[in-house]
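Okay, structure first, notes after.
Complex shown without one protein chain; remaining protein chains in place.
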Amino acid sequence: MADEIGVGLVGYAFMGAAHSQAWRTVHHAFDVPLTPRRVVLCGRDAAAAEAAAAKLGWAAFETDWRRVVDDDEVGLVDICTPGDTHAEIALAALDAGKHVLCEKPLANTVAEAEAMADAAAAAAERGVRSMVAFNYRRVPALAFARSLVAQGRLGVIRHVRAQYLQDWIVDPAFPLVWRLQKDKAGSGALGDLGAHLVDLAQFLTGSRISGVSAVTETFVRERPLVTSSSGLAASAGASLGEVTVDDAALFTARFASGALGSFEATRFAAGRKNSMRIEVNGSAGSLAFDFEAMNELHFHDHTLDPADAGFRRILVTEPAHPYVGAWWPPGHGLGYEHTFTHEVRDFLVALGEGSDPAPSFADGLRVQRVLDAVERSAAADSAWTVVPN
Amino acid sequence: MADEIGVGLVGYAFMGAAHSQAWRTVHHAFDVPLTPRRVVLCGRDAAAAEAAAAKLGWAAFETDWRRVVDDDEVGLVDICTPGDTHAEIALAALDAGKHVLCEKPLANTVAEAEAMADAAAAAAERGVRSMVAFNYRRVPALAFARSLVAQGRLGVIRHVRAQYLQDWIVDPAFPLVWRLQKDKAGSGALGDLGAHLVDLAQFLTGSRISGVSAVTETFVRERPLVTSSSGLAASAGASLGEVTVDDAALFTARFASGALGSFEATRFAAGRKNSMRIEVNGSAGSLAFDFEAMNELHFHDHTLDPADAGFRRILVTEPAHPYVGAWWPPGHGLGYEHTFTHEVRDFLVALGEGSDPAPSFADGLRVQRVLDAVERSAAADSAWTVVPN
Amino acid sequence: MADEIGVGLVGYAFMGAAHSQAWRTVHHAFDVPLTPRRVVLCGRDAAAAEAAAAKLGWAAFETDWRRVVDDDEVGLVDICTPGDTHAEIALAALDAGKHVLCEKPLANTVAEAEAMADAAAAAAERGVRSMVAFNYRRVPALAFARSLVAQGRLGVIRHVRAQYLQDWIVDPAFPLVWRLQKDKAGSGALGDLGAHLVDLAQFLTGSRISGVSAVTETFVRERPLVTSSSGLAASAGASLGEVTVDDAALFTARFASGALGSFEATRFAAGRKNSMRIEVNGSAGSLAFDFEAMNELHFHDHTLDPADAGFRRILVTEPAHPYVGAWWPPGHGLGYEHTFTHEVRDFLVALGEGSDPAPSFADGLRVQRVLDAVERSAAADSAWTVVPN
Partner (left out) sequence: MADEIGVGLVGYAFMGAAHSQAWRTVHHAFDVPLTPRRVVLCGRDAAAAEAAAAKLGWAAFETDWRRVVDDDEVGLVDICTPGDTHAEIALAALDAGKHVLCEKPLANTVAEAEAMADAAAAAAERGVRSMVAFNYRRVPALAFARSLVAQGRLGVIRHVRAQYLQDWIVDPAFPLVWRLQKDKAGSGALGDLGAHLVDLAQFLTGSRISGVSAVTETFVRERPLVTSSSGLAASAGASLGEVTVDDAALFTARFASGALGSFEATRFAAGRKNSMRIEVNGSAGSLAFDFEAMNELHFHDHTLDPADAGFRRILVTEPAHPYVGAWWPPGHGLGYEHTFTHEVRDFLVALGEGSDPAPSFADGLRVQRVLDAVERSAAADSAWTVVPN
């Protein structure tokens, strides 16, 4: 019988719901060394937090995250709030000896991210673990892609082509939600979408981005102010407010390994709903992936006879594929939420082993430094900007 | 606060695991009038049943399904056993006043299915509800497809083209599991896969299949006997046994509406893992779907200017699509298991409303009659065989 | 310097234009032992034939095909007329010692096809060659598919799934052109489209269809009479006439090898323009093709590690692929008309070698026998109908 670990969840919107599903499910699908107990959910509005706790399956609710951090029943704090609060909560939780799972981007600034990475490293010395929630690493197709690269199946990597395309704010009447405000979100498409691309590109290639040249744009500079919101939905009034983040960010990049990268994150790609596309070309093969068809990986083996070769559509639903053995037979695909179940599974396994899970806060910092370089380059007429190591 | 309903699950293999996930999840994703309580899981092997109950999240276990049916805590019996036991369990459960969810195909013979449909109709008079688990009706893309047809967007239906292609027994060394034995499974690809196609074709078109002409084949007639099995995995010995079901079944069909149908179910389509494909052509439009890309529906609107027209890939992940509003933002796809969550959601809603859920046992009987006609046609040199109404 | 061969073309509509393009082009793309000279084009209407000869690049025109057959300058007669005239023209041409290329289906009846095959065999004894124009064998992707099957890359063939889907007569107001009249066309979708499927299925598998069970349907039984026509376009009046051919034909089949087949030809698949789709499943691999993407062949190698396997999209545009070396670099696709250029190339090569080109009139007869069995089965309530060898 597995031991239990008490979990405290801070934030209960989109990410809070996704993480809740993971905490409810992980031990039913996987053999994990610790069974999560859903101790407490925290949100600032008491009525909403109470309702969310009941709906999402948490035993209690709180309105002050400090009480979650201080709760003796809580061994792991899961941070699902906007980026402006990540650092404060995470530092307090680590200081209190609680393991921390923190949503991405790790923080809104490099300074915050550095403090978090330092604190995480110090905490790890005491056996306190932390992980940043780049959930897309846990898409089976992308985990499998990483294994192909690691095995050398792609040879020397020449190109990474990564695009994260959405369209939910194409309409200028869409309201000014928190994700469009720099003080809450840090940045726009760049931090929300581009952060995933940067982490994945570094994860898949095993090489870090060493420099960038960027442009960013805000196509719609004023939007109606939000009058009320609930979950993902928001109502708008007649008054307008300023959009203070980017609508789109594009950058070219070089990797330490010598590969070239092309990156684009936008919320203005009409018709693309959650198209996180990544293509990697190497001297021995290539990979292509689109999250809109998340159970498929396209792999070209360049070592085959050219007459026989082509991108093969691998349905990443075989028992031998990462995470898949815990679920259904081949061809019975998984969905978005499984990425979170896999994420907390890996965290629980790391806790059981006493090892540091990945991606670490240091990985999150590495992403943050790239995002920061992108913003600096964009502000400097696209000048080439080295990313500090 | 929703009332509870106690659920008893009979069977704990592939379908038992899928249904368990649904019962654990439904009330966290949807507003349902009754919250399911997972009272008891039943299996013949005590140790395995106990382990399954613990793993899948059921409060207790039993080894005799009659005790589940008699359990006062159980208000709903969920039958996930092989088809040879469906009738006996379902009849007993309905007789005991328990609502019944029964896996497909409804039964192994028309006679059994008729008895079940009769019992279900009688039970419904007493407020006892039943449903056959054709889960693919609850794929959002297919529920949406039905709404397009019902709205007349396809005009007069001319063609249905339905194929369910798998490849898990291509290798002759694959062992003689229960699904390859007529006494357990009733039939092979026909009942396992073809049953889904028949139900979906009738569901999508709103018209029943009135006649068929069929061929069936068993490509590999002897296979190694199973020496031990666990979940989906089975070990094989050196002794061979006879395969007593079809490996593949093909049939042409006519619908009462005048449409033509082409059906194929096979476990010998190398490279197709769970390709349940269906295409519908009408005078005003067409639909195409493949479960291997379950979040997509391809729709051609034939009323458009031809220069502008083409199959459009609708990502069925919009809040306005069936079931989707309970889950994630557009483009964040769902997986196989969601079909079961949607299924029990609809059952619970029907219980709350005091209405009969669909597909009913009568719908299951309608499918059984088609399968029976297919087998009779195949045995009679493909002679056209009318399906009784 | 290659010798010349004089070509006489009978018919100048769709097929006549396509063949003309081939005769104009073949020697510029390929090294052929004989350079075709476009001697004469024949059509019943003098003005139209004269215009067509000028436009399509023929030196002269005729209105009586017998004068083409008798023309000393003509060494090869290319028959592009409706099926009711094939036998008479071909027999006369072979009798006159002219090589014959004849459009498909070979004839409108088995009796005619038998006479043609007999005449062709007799002519071959005298060095006079004949070929039936199943042009789709010359799609590079399909020629390559055949080579994969012939090499054993698919193992034992289990399934052939072949569909030819068009939609040009979905609208009931579309006029009663010759292709909808049995006395001209022989049959409808069956002979026009299904003939291609039957030939391809037998070609790809290397096995003949031994029996069938069929249904056919005419959805729209009366259509406006044609008042005038030009090329592919036709004008319709107010009067209606009877459609005397099938709109759709579906059949199941068995191959001599033991494989099962599923066939469908229809002109009522809204949104499908020229979707000739064929999928072959074997014990060692599978193939899939759709003419709407004619430069692609999808191949699944079932001998690979399952985690690595999937249908690969082979762009059949490599120099090593059949016919491709004569054209453009990889990725620069070919079009429909190239199939005809490849066809006449192979005919000219056979003439140079003094060998019999394929598909022969005997192959055309084999197709005709299958089509005939389909019609007989459909007329006999889908009864299984053996195809004579």
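The letters A, B and C name the chains in turn, as written, and every chain counts its residues from 1.
One rule holds in what follows: a residue touches a chain if its C-beta (ideal position, glycine included) is under 8 Å from a C-beta of that chain, and two chains touch if they have at least 3 such contacts.
What you see is a predicted model; the values in this text were computed from it and never measured.
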Of C:33, C:155, C:241 or C:330, the residue touching the omitted chain is C:330
Touch assignment to the omitted chain, from C:99, C:137, C:272 or C:298, lands on C:272
It is residues of chain A that touch the chain not shown, namely 158-159, 161, 163, 165, 167, 170, 213-215, 217, 219, 248, 250-252, 254, 258, 260, 262, 264, 266, 268-272, 279, 281-286, 300, 302, 309-311, 377, 381-384
Per the touch rule stated above, chain B touches the missing chain via residues 144, 299-300, 305-315, 318, 320-321, 330
Hidden partner sits against chain C at residues 14, 18, 20-21, 24-25, 28-29, 55-57, 166, 168, 232, 272-275, 291-296, 315, 317, 327-338
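As a convention for this text, only the chains that are shown with their structure count from here on.
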Greatest Cα-centre separation from chain C belongs to chain A
Chains sharing the largest count of C-beta contacts are B-C
Residue numbers at the chain A-chain B contact, same meaning over half shared and different meaning under half, come out as same
Rounded to the nearest Å, the gap separating the Cα centres of chain B and chain C is 41
Per the C-alpha means, the centres of chain A and chain B lie apart by a whole-Å value of 35
Listed in rising order, chain C residues that touch 2 or more other chains are 300, 309-311
